[in-house]
Structures are given as structure tokens and as C-alpha cells.
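What follows is an incomplete set of chains from the complex, kept in their original frame.
Letters A and B name the chains as they come in the text, with residue numbers starting at 1 for each one.
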Amino acid sequence: MALTVYLSGEIHTDWRNEISKGAQENDLDIVFTSPVTDHAASDAAGDMLGAETDPFWRDHKSSKVNAIRTKTLIQNADLVVIRFGDKYKQWNAAFDAGYCAALSIPYVTLHAEDIVHPLKEVDAMALAWARTTDQVVEILKYVERP
Amino acid sequence: MALTVYLSGEIHTDWRNEISKGAQENDLDIVFTSPVTDHAASDAAGDMLGAETDPFWRDHKSSKVNAIRTKTLIQNADLVVIRFGDKYKQWNAAFDAGYCAALSIPYVTLHAEDIVHPLKEVDAMALAWARTTDQVVEILKYVERP
């Protein structure tokens, strides 16, 4: 069973790498996709289209250039893993969760126990909540059973 | 032009009331809907179905009972106003934005300037960003022009 798994959310820890390494070690037939995870590059994604003086419009342009990539990848994914870390607002991750929920694209969340309460609406529509990347790999192994 | 407007997000300030009062003062033909905004009641929405020892499952049940209301109201709305305040994680508000974006339900955001950057993906798909409830009322007045 070939799967495409989109890895959404936090871009400051090594979680994407841990999951894809775990999948590789288990010979899982999975293609992982993700947003551009270089923070500076992502914030500057729209700069090629001309400089902006107002930070709102700089953000606006960059978000939309990023959306060219992320909307396509999410819609092509069989499963989305959404990671919430302990820094930043991470509203984009929750946005992706709502997007998936509306389109019936299966997603699982990956986050620590201390943010269970504020994530309750996000978790309620998820097909699983994992605390560790190992658990995500276990899910993928299960889904990929022959 | 009769409109149904769903007011999503923050439940700790008076913003919903300000908008509906503004609409009333301008004789706008708008029905406002919202989630249950009593925080304690919302957290306890699933308690009627039996107590839970694990807080994750209590949250889970309550979120889903709330979703019976919110999913229906969002899908019936012509416009969703999504408010981000200065407290709490508010991932549910971002989740609603993603949900609207995926279903092409128009939404506008309402938030202060200092959170423009973390909300860039949410704002990128919004049809407007308002800083004040007065601005939201102005939008509604414009949309309702004869």
C-alpha cells in the first residue's frame, strides 16, 4: 500500500526527519511531503515579487506563495500528520487541520500532553493523537501492514 | 439581502455583542450565530454523557458535542467572522478558518496588529482583516447596501 503523507506544522525540531527515518528503517512504501521548512525562506517566499513596506502585505504575499505548494500537497496526501510544538502560535497548523477536516482528508496530531485542552477541537476531528514520533511510525507501520 | 453571519473565536470579550448591536443600529438584515460562548458550559458539553477520568476524553466528548452545533452553523453561514484575542492558544479559531477556506465559505478575521505575523496563513485566505468591531460593522453595512 503506497501512501503519501504530508507533514504539517512545527519547523524548528527534527520530527519530520525522525518519522521518515523510522519509515525507512521499516521499509514502508511512503512518500513524505512537507511545506518549505526553512523559516527565513518561508517568510521571504513572496519577496521575489517585489519588496513591501507594510509587513502585513509582505506576509500576505509569502503566505500565498507558500499556499501554492501546501494546498497542492495537502490535497494529494492520503494522510496528514500535524505537529504542534511548544513555541510560537502555530495557527497555520490548526488551519491545516481545519482544512483537512472539511475535505475529509485523514489527519493525526502529534503533540505533548500539556496542550491537550487547547487542542481539543483539533484533536476531536483527528484520527489519532500521538505523543512521540515513534508512535507516528507505529501508526504508519500498522496502516502499511500487508 | 438577508445574511447569516457566524461569529467564531474568542469568548472572553464583548466583541459579538458590539457587532450585533452595530448591525441593529444600522437596521441590517443579519442573523448572527455563534458557538456556545459560556466557557464552563462549553468545556462541560459532553459531561451529560457520563463522567470521564482522563481529561483528554472529557475534552474529546465536549468538543464533539460542540461540533454538532458549530459545524452546522458554519456550513449554513454566508459569512464567518473569526476573532483572535490576546489570550489562550485559540487553535479552534484557526481550525474554523481552515474549515471555511476548504469549503469556500467566506470569512473575515478580527484581530490586533501585533499578531499579524503568526496569523499570516489565516489572513491570506480571508476576504478581509478588521482591527475593530466597528470595521466589521462597516463591512456588513457595505455588503448589505441596497
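Brief remarks on what is shown
As a convention for this text, a contact is a pair of C-beta atoms (placed from the backbone, for glycine too) under 8 Å apart; a residue touches a chain by one contact, two chains touch by 3 or more.
Predicted model, so just to flag it, every value in this text is computed and none were measured.
Counting every copy of the one repeated chain, the full complex in this structure comes to 8, with 2 of them shown.
By definition in this document, only the chains that are shown with their structure count from here on.
Subunit A meets subunit B in the complex at residues 55-56, 59-60, 62-64, 66-67, 84, 88-103, 113, 115-125, 129.
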